[in-house]
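Removed from the display is one protein chain of the complex; every other protein chain stays in position.
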């Protein structure tokens, strides 16, 4: 199949994935989980809204948790643009695509644009946030996974190609993708900031937020986050790993937070900013494609995800059939 | 239930678990696995027998692999005594217990005593081996898990109490054990060298060798062993973990070698040489007893093991019913 | 003092520091050092020239070593641009600044531009290199520091402000700088790729190459590189560290290669791609500015550097007077 092409000459410059906004049922439980297990730093709590950032982040927040009685949901995923004027160009871009787009007032962010992409993901863009001190060298405050910064998020959508074409037309590079020999995208890894991912799409009912991923400084921190999770009663929230990814190559672990939102900690990505290095294709027919060693992820890792508030998911026309832990264990001589 | 008592005044001094002797079908495949993934150092290959040791070991071998066409088996597990004269006292001890015992000629070992314990495990004891250089600081030769030294082995037996009483009468300390509120031992951790385990028994059909365990210097090495396993085609041999043990508290990973023998790499045990610190009891009714975080071990981790050559396993009178991965995944709201 | 300003609208896009070209006296000794201690991968050896890359690099080389009988020297430092056309715009830029610039034929690189910056540093730019496989997941081939990729280089120059203004007019961001209360730049950290440094300048006689820096995946790798250096006879080549930087915050170690070229291994930098986060100033009056813990660097770390071939260094008008190890030890109550 043909690959979509990146537009390297967009009139705007999206620089990176920036933040995620989630609703939670019990802010106190979430705060314990995110500060002690994941290791985020609290910037401020405004009433029912908690703003957190990674230890190396100088921006105000990369995770916003809003207490709500409704079912836990994702409200928006956020991206940064380089300059204020990029927001105006981006508004025109969304209008040109026929996508909903509007200015919004958002606390602790500069001028903010709300938009919805072609696959229905609610986005927000801003050029600035209030600057806060990096906690990178406040070593005595590092806890659990010492989450350093938001790196990427993964969205489940029925039509991965549609998402991929849209984001590549917005300047995203395709770093890796999963595609059978004679078939369509099962997953795409798209980036702006020069490492493999800012946004990832996999084929499942959606749009839904599969996970948000923070980097950890060291393998030690990833394991320590698991150990702290066990100590603090979150041991059953370690859903997958620690393990090594095929695509992207990262060492990872996946947690489910107290509301079921999925959070990845990982390290050892690679730099990707040379145009001559084409995207890497992965063949889903390879049983070890997703996991070079150890056990596959359980089925719910593939299928469960956080809905976006007010957005009804659609089913894909072709179901995915990944190698799940359940299938693997049922094989006669696994 | 009452606990057996350690005899602190045995006329012999068993100092530590020392080595394991296994048969394998393809010595070349085994050599690749044990040197590159586990990180053992080859001391010498004598025809069809390969002698390996950990990077910190000054003794000649802690793992002996003998090529054989028959089904892979364990031949013996080895222990060290402090002095030559301990061997004579130990011979009398086995005779007194009515256990088979005899002198044996074994290459690359000092005077060696072969014996069988009350639960049928074939043992060998010696006081000396040829001294070889420690490879601890030959850092450029460290590979994979950089296995430092044999630490312990685990044996499956139908009657854990019988094994426990036997070894405690031989001077072993009980460091930890698994026992329900009104029931019998499901597992016991016995030690001589001052950390939690030299020999471990769990209730299953046996005697069979469940695994041999080597220490790794760092968490990094444990993860690196998995990564190298994936690269070298042993990715499916990572059977369990990496994870954190309940009993013993170690960070671990379990591999199956090319013949199916199970090898553990672990670190972060604790020192145990104070008499006033009694054994730690673990309650199997606690679902998180075996694993403070993450997924349980798959069923075969509990049930599959290496037979001892020529020793027919017996079934326990009461089957174990551990929380397996299969049971866990089948639970409605796991 | 005023800070120079970045030109965010240059007609060319320099993406990152890319490579360093050095001469060495004994290619075999260098190869041992760079592959076993630093952990670089050999891409190819062409006669007397050795091309190496980091384990995550898909480009052909990030370090070029050329055997030469003359005194060891740096030939050029290399940078990448995004597209071919950037090279033409860059040529015009250098011409406009009155700097020497010319096309060059360079093996294993696309169209290459040679240029000299205003402080006399010999540079080369290209948009492409031959693509080679990333060795990131060839874990069994990782050695020593497992150097992942070239990250930055540091140049000593008499006039740091002149260098800083030049590079900021070429689109570089100033991430951190060292400046006394009423004085001039002692050091500047400039970046294009979104982490703190691509090129660093400190005030000393120059232009000379102070060091090239490669990232290591983990603290473990940094220490392991030191240990392997000790084993292989390079123990005296560990010149500074391991330690923690003030500016940039990285964990680091500095080696001198067999010819005296200085190589840094480091990890735990931070992401820097938000325009509202201004540069960080460091005050040289703070005795702990350069090293939050431990001992200062010895004097030669500050003063010795690799000359650029055929470029005579000039002295700064004002000498630097850093806190050296020698000064520190001479203080009465250090």
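Each chain gets a letter, A, B and C, in the order it is written, and its residues are counted from 1.
In this section, contacts are C-beta pairs under 8 Å (C-beta built on N, C-alpha and C of every residue); 3 or more make two chains touch, one makes a residue touch a chain.
Note that this is a predicted model, so its numbers are computed, not measured.
Asks: Checking the contacts here: which visible chains does the omitted one touch?
Replies: Hidden chain contacts in the full assembly come out as A, B, C.
Asks: Per the definition of touch given earlier, which of C:43, C:112, C:219 or C:306 contacts the omitted chain?
Replies: Final answer for the missing-chain contact: C:219.
Asks: Of C:49, C:169 or C:298, which sits in contact with the chain we cannot see?
Replies: Counting the whole complex, the residue in contact with the absent chain is C:298.
Asks: Would you indicate which residue among A:8, A:103 or A:139 is in contact with the undisplayed chain?
Replies: A:139
Asks: Among B:66, B:193, B:281 or B:299, which residue is in contact with the omitted chain in the full complex?
Replies: B:193
Asks: Applying the definition given at the start, please give the residues of chain B touching the unseen chain.
Replies: 8, 15-16, 56-59, 80, 82-83, 110, 127-129, 131, 134, 136-137, 148-149, 193-194, 217-220, 244, 249, 267-268, 270-271, 273-278, 292
Asks: Go through chain A and note every residue touching the omitted chain.
Replies: For chain A, the residues touching the absent chain are 36, 137-140, 143-144, 218, 220, 224, 227-228, 230-232.
Asks: At which residues does chain C meet the chain that is not included here?
Replies: Interface residues of chain C facing the absent chain: 219-220, 223, 226-227, 229-231, 234-238, 241-244, 251, 288, 291-295, 298, 325-326, 329.
Everything below uses one rule, namely that only the chains that are shown with their structure count from here on.
Asks: By the document's touch definition, which label belongs to this structure's chain graph: line, ring, star, complete, or other?
Replies: complete
Asks: Select the chain whose centre, defined as the mean of its C-alpha atoms, is least distant from the mean of all protein C-alpha atoms.
Replies: A
Asks: Examine where the copies chain A and chain B touch and state whether the two sides share over half of their residue numbers (same) or under half (different).
Replies: Same: when the shared numbers are divided by all numbers used, the fraction is over half.
Asks: Determine, using the mean of C-alpha atoms as each chain's centre, which chain is farthest from chain A.
Replies: B
Asks: For chain A versus chain C, what separation do you get between their C-alpha means, in angstrom?
Replies: 32
Asks: Counting in whole Å, what is the centre-to-centre distance of chain B and chain C, each centre being its mean C-alpha position?
Replies: Each chain's C-alpha centroid was found; their separation is 49 Å.
Asks: Touching two or more other chains, which residues of chain C qualify?
Replies: 137, 218, 220
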